[in-house]
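Missing here is one protein chain; the remaining ones are kept as they sit in the complex.
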Amino acid sequence: MIAGTGWYPVALADGLEAGTSFGTRVHGREVVVWRDTEGNSHVWEDRCPHRGMRLSFGFVRGGHFACLYHGWQFDAAGQCRLIPAHPDIAVPNTIRVTRARSVERLGIVWMQAPGEVELEAPAENGPTTPVRTLTIEASPSFVIEHLGSGDNAGRHDIGRLPVIAAPQPLSGTETALHLVIEGSHGSAERKAVSAWGVALRARLERAA
Amino acid sequence: MAKTDDPVALNDWYAVETLTDVTDAPRRTRLLGQDIVSFRDADGTLVTHEIDAASGALGAALPTREKFGCLWTTLGAPAREIFDIAEAAMADRRFVICGWFKMRTSGPRVVENFLDMAHFPFVHHGILGAEPHTDVPRYDCEIRRDVDEVWATNCRFFQP
Partner (left out) sequence: MILYDFELDENCYKVRLLLSALGLAHEKITVDMHPGGEERSEAMLALNPTGGLPILMEDGVALHGAEAILLALAHRHDPGRTWLPAHPARFGEVAKWLHFAAVDFAPAVMARRNALFDAPCDIGDVTRKAKHALRILDDHMTIREFDGAAWIVGERPSLAEFSLFPSVALSRDYGVEHEAYPALRRWMRQVRGLPGFITMPGIPGYH
């Protein structure tokens, strides 16, 4: 679950509402993360095959994801199913978006970068309490070095709470850090871990 | 940033300033990666030069044209003069300068966007288009060899 496994955290599952999408990056490569109305999350290359528009500006329409530019609709498998400018034509099956393998584990959406050798999806799972995703203006290697790897599963003991801090390398100079607490916890614990994360962010940015 | 070496892009005319903005005080902008500066000299003649971004040293003088309320220039050697718009020459018409604004995209993307109707219902919904009227009816496309231009005519689209 930690750096080097080939699986990258890109979102807290709880923060991705059904019918919504947003854009993020892994090593500078832009991806769109979206959740369909049935509750399944998807991670695609943030680029419409039509004119290269960022899909992350798009919208969910039924079981499809639509690009904002011309409304082209793609199904959950990434296949284009509707071209609104010519609604009656049969869309060629070559028109599809590039998808990344993705899974939800431990309350986090993980993606495997497209083009890499297929790796086993992370096996670990279990209930967690979402806290937040912090964006830190520091390099991923700096964040990971400072964070330490925690125990074997990437857990850190924060005030006796088992926190998983999953780093996402946004670029060479920015890192997202997804924080969840193992088990079920209330708002007091979420606030405590959030405060720890904010203090960490401040320390890392001062030192970076 | 370096000046483009694309000959098609270089050998054309571009509007770079609103004429009423150009006075004896130099105005600087950038065209195809090249910083340029424009002003009116003591006779009121329009002058445009390449300028070195770092040192501010003036470079080559560039051809200028006044047309449609704009200052036009080129970094190359266009084969033709600036196109005409018949309506602009009519005495009982006027054109209104609406200003300019910047956007973070490439020139060809802007041209593509201006030619395209299919985005109207999604990007300009409620104004230039609206679902479910997303169909783009067939229109006519021709290359007019005499003026070396591509023309799209008989373009129709549902607009609310």
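Letters A and B mark the chains in the order given here, with residues in each chain numbered from 1 onward.
By definition in this document, a contact is a pair of C-beta atoms (placed from the backbone, for glycine too) under 8 Å apart; a residue touches a chain by one contact, two chains touch by 3 or more.
Values in this document were obtained by computation on a predicted structure and should not be read as measured data.
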Touch partners, limited to displayed chains, of the chain removed from view: A, B
Omitted-chain contact residue, chosen from A:25, A:81, A:96 or A:146: A:25
Hidden partner interface residues of chain B, rising order: 18, 21, 97-104, 122-123, 125-126
Chain not shown, touching residues in chain A: 11-12, 15, 17, 20, 22-25, 57-59, 66, 68, 132-133, 135, 170, 176, 187, 190-191, 194, 198
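Operating definition for what follows: only the chains that are shown with their structure count from here on.
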Centroid distance [mean C-alpha coordinates] between chain B and chain A, Å: 40
Residues of chain A that touch chain B when the two form their complex: 51, 66, 68-71, 84-87
Residues of chain B defined as touching chain A within the complex: 112, 116-119, 121-123, 131, 134-136
